[in-house]
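Shown here: the complex without one of its protein chains, the others still in place.
Showing subunit A:
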Amino acid sequence: MDLQELIKLLKTQLAHLLVSIPDAKDLVLDSDLTKPLDRVVGIAFLKEHGVDKIFKLEPGQKSLPGCGKRIYLVRPRLVTMKYIADHINTEIAKGERRSYKIVMVPRKLHVCEMILENEGVMGHVTIDEFPLELFPLDSDLLSLELPEFFSSFYLDEDMTWLHTVSSALVNLQRLFGRAPNIYSIGKGAKMVHELMETMFENHKERRDKTYHIGQIFIVDRDVDYVSLLCTPMTYEAMLDESFGINCGMIDFDSEVTGESKGTKMLLTSSDEIYAQIRDCHFSQMFSYMKMKAKELQELENKKNNLQSVGDMKQFVANDLRVLKQQQKLLSTHISACEAIIKMKGKHDFEESIRTEHNLLECAEFKENMIFIEECIQKQVSPILTLRLLCLASLTQEGLSQREYKSIKTQFLHSHGFEHLVTMFRLKKLGLLTEQDTSQTSMRPVTSKPSALYTRKFNYRALSRKLGLVPDAEAINLQRPNHLSYVFSGAYTPLPCKLIEQILIRETLVGLEDVGRMCGGLHADLKAKHQAISAGTTIPAMKVILVFFLGGCTFSEITALRLIARLHGVRIIVATTAITTANRFIDGLIEKVNR
């Protein structure tokens, strides 16, 4: 099963769209589609299919220059439609004659067409859709690149993208065969699963017996916010946190490269060095890099004892190129590490890590709160503060009423009144709540729609039941054998742990309690489920797709890679977007633009 099949399919579909308008045309892109498009097809491909100029769609543009044919490739958002309508109306008023085509990604929405009609441009445009759903970022990683999924689904309770997720999963299974076993963890996951079933039913296709993916896990983000908020400790996750990895691409500024200009780098498993170190605990990085440097040195020394012309030819033809390339990569990674260390040194990194670990162990609560208060008073970045605050609330299963009020007041006083809205949002998601004094016993999660509002997290019970906070001494950072190594042994990402448990047990029996506390655990098993046990005869059963609804972090991906390595299975991670604690909190903070 090769995820590149997806790329091939998307390429054909896009080529079809592009050639449907003959001759040269301009392409206008939604800014969040440029990177995905670059990864999927690349600029050269667009040029080959007659794209002349490429513009970025930005608010406030009145019109655009360019030739007489234009394609908009955009997400189906209402504002975007207004921008486009503005363009068209202005250009028509100016007397420019053009043909317009609006291609909505991943599908066209009726509401958008309504907007275009209201703006009176429906007669000037043709509308099409480009089903860019899941696409591979790496050999084991698929993404929808829909970061807005989280706030739209969990905060605004808008189900629009849920449909996209389901259809993405359906289409993936049309390509790779329908997976017999599906697990859903959490309420949203169950909805996706149900929607998926309806979609399959509606198209009444004959169930293809062959399949390449044996099992699918759909994981709701709100099952575990803790692992999302923990400080990453492995290289890839730290890179993402420090520099931001966008669609597998990273931008290093001149500070890292040490040259006058920054550099762009593609981070995938095709980079041999990166593949080795991406999942390393940060403390183990330097030993590996030292070793690699030595290796390269040896290779370089080879050139001094070349015996014959043939050897030399061989060396120049093969080794030299590899050598140069690897040297460059290695030096970039080393400088990136240095930059990360420097950044960590700036803040009270150690103290915040210690606080975080204490919070996770539910220890020294008072001191933790004092540290958080200090952070607020010293006006340390609101993101870091809120991160710790949410962790405190989650691990304590709510702050005491007094603390809750006082800390919120302080936060508003320090960072501004608009954060009253931020606080509401955090409360709505259950990230920052006050303890329920009226009802001290554990409340079962209700399945009513309002459950989103009152979602309670059972950190302590879950952590005890699944052993999420292990004995830190037992964790081997060099040769990881426990998932919690991604957080230096402080915490095991709950979704990963749960998946591992299910894979080992091959049943949900005994996990009923855990399931209830996670907001629902369901299984739909059509094949005898054998992924890990010795008697597996179908190789496809060893291929597992894990879909994160609402985003996941590289820490979690790394933990899943460890599961795959430890148990000899193949795990493909799919997600609505890859996120970090900072990006996650930043998305919830109210930013008043005046």
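Definition applied: contacts are C-beta pairs under 8 Å (C-beta built on N, C-alpha and C of every residue); 3 or more make two chains touch, one makes a residue touch a chain; residues count from 1.
Convention: contacts and distances are computed from a predicted model.
Engineer: Out of "GPI biosynthesis protein family Pig-F-domain-containing protein", "Mediator of RNA polymerase II transcription subunit 8", "Vacuolar protein sorting-associated protein 16 homolog" or "NADH dehydrogenase [ubiquinone] 1 beta subcomplex subunit 7", what name does the UniProt record list for the absent chain?
Structural biologist: The correct option from "GPI biosynthesis protein family Pig-F-domain-containing protein", "Mediator of RNA polymerase II transcription subunit 8", "Vacuolar protein sorting-associated protein 16 homolog" or "NADH dehydrogenase [ubiquinone] 1 beta subcomplex subunit 7" is "Vacuolar protein sorting-associated protein 16 homolog", the UniProt name of the unshown chain.
Engineer: Looking at the full complex, which residue from A:Leu27, A:Leu116 or A:Leu195 touches the chain that isn't shown here?
Structural biologist: Only one listed residue reaches the unshown chain, and that is A:Leu195.
Engineer: For the chain left out of this view, which of A:Ser283, A:Gln377, A:Gln478 or A:Thr507 touches it?
Structural biologist: Result: among the candidates, A:Gln377 touches the missing chain.
Engineer: Just name the one of A:Asp23, A:Glu58, A:Asp156 or A:Glu295 that touches the chain not displayed here.
Structural biologist: Only one of A:Asp23, A:Glu58, A:Asp156 or A:Glu295 touches the chain omitted from view, namely A:Asp156.
Engineer: Considering the whole complex, not just the chains shown, which residues of subunit A touch the missing one?
Structural biologist: Considering the whole complex, subunit A reaches the absent chain at 77-79, 107, 109-111, 114, 152, 156-160, 162-163, 166, 191, 194-195, 198, 201-202, 204, 374, 377-379, 405, 408-410, 412-418, 420-421, 424, 449, 590, 592, 594.
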